[in-house]
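Here's the structure, in structure tokens; my notes come after.
Only one protein chain is missing from this complex, and each of the others stays in its spot.
Chain IDs A, B and C follow the sequence of writing; residue 1 opens each chain.
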Amino acid sequence: MDLNYTPEQEAFRAEVRQFLEDNLPDDIRERVQKRLRPDKAMTERWQKILFDKGWGASTWPKEFGGTGWDPIQQIIFEEECALAGAPRQLDFGLRMVAPVIMTFGNDEQKQRFLPGIVSGEDWWCQGYSEPGAGSDLASLRTSAKREGDHYIVNGQKTWTTLGQHADWIFCLVRTSNEGKPQQGISFLLIDMNTPGIEVRPIIMLDGEHEINEVYFDNVKVPAENLIGEENQGWTYAKFLLGHERTGLANVGQWKAMMKRLKEVARQEQDGQRPLIENTRFRDRLAQLDAELRALELTVLRVLTDKRGPGPQASILKIRGTEIGQQLFEMLMEAGGQDASAHISEALELDYNGPRAGSMEATPSAGDYFNMRKLSIFGGSNEIQRNIISQLVLGL
Amino acid sequence: MDLNYTPEQEAFRAEVRQFLEDNLPDDIRERVQKRLRPDKAMTERWQKILFDKGWGASTWPKEFGGTGWDPIQQIIFEEECALAGAPRQLDFGLRMVAPVIMTFGNDEQKQRFLPGIVSGEDWWCQGYSEPGAGSDLASLRTSAKREGDHYIVNGQKTWTTLGQHADWIFCLVRTSNEGKPQQGISFLLIDMNTPGIEVRPIIMLDGEHEINEVYFDNVKVPAENLIGEENQGWTYAKFLLGHERTGLANVGQWKAMMKRLKEVARQEQDGQRPLIENTRFRDRLAQLDAELRALELTVLRVLTDKRGPGPQASILKIRGTEIGQQLFEMLMEAGGQDASAHISEALELDYNGPRAGSMEATPSAGDYFNMRKLSIFGGSNEIQRNIISQLVLGL
Amino acid sequence: MNFDLSEEQQMLNDSLRRFVTNEYGFEKRGEIISSGTGINRATWSNFAEMGLLGFTFPEDYDGLGGNAIDTMVVMENFGRGLVVEPYLATVVLAGGLIRDAGNDAQKADILPGIASGERLLALAHYEPGARYNLSHVQTTARKDGDHFLISGQKTAVLHGGQANQLIVSARTSGGVNDESGLSLFLVDSSAKGVKVDDFATHDGHRTAEISFSNVTVSADNLIGAIDEAFPAIEKAVDLGIAALCAEAVGAMEAMNAATLEYIKTRKQFGVPIGKFQVLQHRMADMFIQTEQAKTMAILAASEAGSDDLASRREAISMAKTLVGQAARYVGQQGVQLHGGMGVTDEMFAAHLFKRLTLINLLFGDADHHLAQVSDGLLTTTA
Partner (left out) sequence: MNFDLSEEQQMLNDSLRRFVTNEYGFEKRGEIISSGTGINRATWSNFAEMGLLGFTFPEDYDGLGGNAIDTMVVMENFGRGLVVEPYLATVVLAGGLIRDAGNDAQKADILPGIASGERLLALAHYEPGARYNLSHVQTTARKDGDHFLISGQKTAVLHGGQANQLIVSARTSGGVNDESGLSLFLVDSSAKGVKVDDFATHDGHRTAEISFSNVTVSADNLIGAIDEAFPAIEKAVDLGIAALCAEAVGAMEAMNAATLEYIKTRKQFGVPIGKFQVLQHRMADMFIQTEQAKTMAILAASEAGSDDLASRREAISMAKTLVGQAARYVGQQGVQLHGGMGVTDEMFAAHLFKRLTLINLLFGDADHHLAQVSDGLLTTTA
């Protein structure tokens, strides 16, 4: 048992840090660190920079154009990226559909889809949830009927994050109504430019456009876009859930956010003293800091466990989202009454107008509101506790 | 709306306070305030003193020997008694069986049982729970078979608090196995001296003997001891639950305990300063103080509500027990490491031996352990939340 | 000791509940918010006609002589419907200050105008870096002949951009954090040297940053005695806190009702999600928290006008602490129980959540007020 990083790991960290220092554009760094409005071009630019370095897919094996890094390297990379102010890479392609394609797709599909993901040319989004199928995902009704060498897709998906930018969507669709609801589901890749697809924005409670409804009206999808076997989609979806290990806890992001929060607490004034000298605020900060440390080490413990995370990954999802939400809450609270102001224009890089309170206060309440999604999306924390009680505890 | 007590209420409070100053024996006060081991004789002595004053039953109407006080007077009386260090009167007779006898008993039963309760001559205990029937009380199996002018009772009760002292027990017994489990239950009063009754102690986790199992082996109970109608006992039991309003929240006791806790926090040393100057301890004290204030006013609000408390009384039970448990927890924490010591002899009035830490530390951990029962007994707090969600929220 | 509303208060409550339900719907509210000023003048006139805008002013100044309990009734209903008009800013804070600390001429000048709905005032007190410290004032008022020259920066001025006049606190003596040495001035928003940055807030209200650069104010516009304004400021803020507590209770009750309705109808796994025990207990806890908050809002309203400072401080801070904590819990869980819908702008629950969140921040969050209660334990002995 040794909780220190090896010299090789430390050297790797230094290499990543140096690369970031040399290659992360200042405007991108500024945008991320000031928590300004996310931007498609920014994400694509950064993905391209990483791709050119050969680091486009930190979690993929080398054979598909990935880095071939081990889990600890992946963690180090993510953490350094977050601390440097790099934007998050897009999970939907890199961490969600790609592992499914690698594992269950045929060679043609791998050759066709993986390069566009790692280079950032193709923007992917996820078509899982439907208005009537949220936590109870298996009750989904979007149908795909086989007609010759195509599927005809009809139905509606919702909560499609960043679908407005997407070139492709990976969907769970119903190809059969026989047997249990889980049994008639297939995993289909759909070109967002296909006629019959309509994307409608859902405005989030912070006033931002991040999620969408996606409507399918007789959308013709080539049968070659089916992953694996028809009606086996539920198996692939569950694989995906189990596969998603490190991203769940989001430790790198939260460590960067904690660093920021500590800085903010030193900058914001509480009467004649810095806020950090307010015992009550500082105690809560300390509590959160300890919880984040526990999460970080638990992630490392799970990742280095030969048995793999299994359903215990639900712990990471629960704690990761709870800690993240509290971080944003404290950032808002640090802003005090000034956090109330909703200055939409100030989320752009070139904003130079008036604001209420500090630069940090500006995005803080909106971010806090937005982050309530963390405990709802991706399998609500209630569902995660169901998973623990059923699969881990056998209740 | 007026949150002040009326001059009449203030005068009443002064009268009660004066009476307590003049009549509460010093040794009893000391025993209570030092949280020493409770004592049957003490409870009986104090009941007799109150009875002689005409204050034996603060919640009863005058016709049965009660005071005829309104709810606010009852609250004031309880609070002053608690603050003065008077022992709690025994609920089982005064607040539990008596209202049932008054409401559903016949005249003969009223004349026979009520005087012994108010005078303190008869010690009552409760026979509701059984080993297989806790939260699910209606599944109780202790049977009472009618044979001539007697019932023959067989079975076992448990969690019988202070049953070791009791002259009488009021029991829910099964007189029929037909229909729903609730339908075949009767309410029976049983003389604890009847042959066939055996009381066995259950030692609590603090090492004290407070609760008991009561075994019934062909116990012959006169049919005249049946309250109301046969098989209607569930109705009376439910009435009792609804009737028990003010006692649930235990505000008077907790106010006295809060006062004590504040004194302790001023007395205990934390290095070179009194513990109260420790911000973290004081903040938690302040939080609890605020919650107690909210509870106190909520009780008054519910009591003065013309519609009566109804199922919302579950709020008082939940919050009252949670606050009580936290009070005892903080008293223990105030004792620090010294609270660990378990000095059983020191719970007697005449103890003069060594102890660990302050006088206050001595009973603190044992009390804290014991008080975990609060959220379990009397309908667990989980059951109370079920009641709220079903009867108040309609879920 | 009684918790009953008077007959008049009950009638007021009933008519406001009707108003909010029938005439302040989700869409109409949205339109008001996205309008230029964020205030609906017709609604405001309606309030004036109902007597709401002068409710707590003396009858001599076109008021109804009401008290903080009346304000509680109003604010609870405004919370239920998330009314965004500047009742708190103009009526409770500014109007209350003039009523309690103004001289006869000022009262005669201002209160009838507020009561009729013609005049909007705002209190410009908090400053950058002050956080919730009420005595932290760096804005100065320098005597210059029979005038004062005011310079400084104010923040979190509720509805400051909509007000015709501002009540501005400024330091006339003493150090930055001193309670003594503060004075209050009435300043026209259009006066030379006043610069207002008006912002929408996340909860559909308005707030402003206002700077004062050598703004000339005549000595007539001094409110109360010079150097001695702190008690009046504290009392106005305490009345504001009591009003916010009531508003939060109304919003929590609305959140509970909306959430209950949602979980009774929304189905997953073939049953309404309200059948899941975890959600049932969550709702029970939301209900418990709301009931306790309601009790504390009553306490706050009862004590807010009191001149027994220690007792008022404890009551108001206990109330704001527990109401703030309840608002956080009920807001977060209300959203959570709405699932994905809860984080969209389409749902009333999301708007209730935003208001509940920001109420906690106004005039001191739960942490701040708990610290007040806590530090109070060092000076009391009971």
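Rule of thumb we're sticking to: a contact is a pair of C-beta atoms (placed from the backbone, for glycine too) under 8 Å apart; a residue touches a chain by one contact, two chains touch by 3 or more.
No experiment lies behind these values; they were computed from the predicted model shown.
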item: Options B:Gln9, B:Ser119, B:Thr304 or B:Asn370, residue touching the unrepresented chain; value: B:Asn370
item: Sole residue of B:Val302, B:Ala339 or B:Leu395 that reaches the chain not shown, by the stated touch rule; value: B:Ala339
item: Touching residues on chain A - with respect to the absent chain; value: 1-6, 9, 72, 259, 262, 276-277, 279, 282-283, 285-287, 289-291, 293-295, 297-298, 300-301, 304-305, 312, 315, 318-319, 382, 385-386, 388-390, 392-395
item: Residues from chain C at the interface with the omitted partner, ascending; value: 276-278, 281
item: On chain B, residues whose C-beta touches the chain left out of the figure; value: 129, 132, 134-136, 139, 158-159, 202-207, 211, 268-272, 275, 280-281, 284, 332-333, 336-343, 354-357, 365-366, 368-370, 372-373, 375-377, 380-382, 385
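The rule is short, and it goes like this: only the chains that are shown with their structure count from here on.
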item: Pairwise touch network: line, ring, star, complete, or other; value: complete
item: Cα-centroid distance, chain A relative to chain C, in whole angstrom; value: 38
item: Between chain B and chain C, centroid-to-centroid distance (C-alpha), Å; value: 42
item: Centroid spacing, where centroids are CA-atom means, of chain A and chain B in whole angstrom; value: 53
item: Where chain C touches two or more other chains at once, by residue number; value: 279, 370-371
item: Where chain A touches two or more other chains at once, by residue number; value: 280
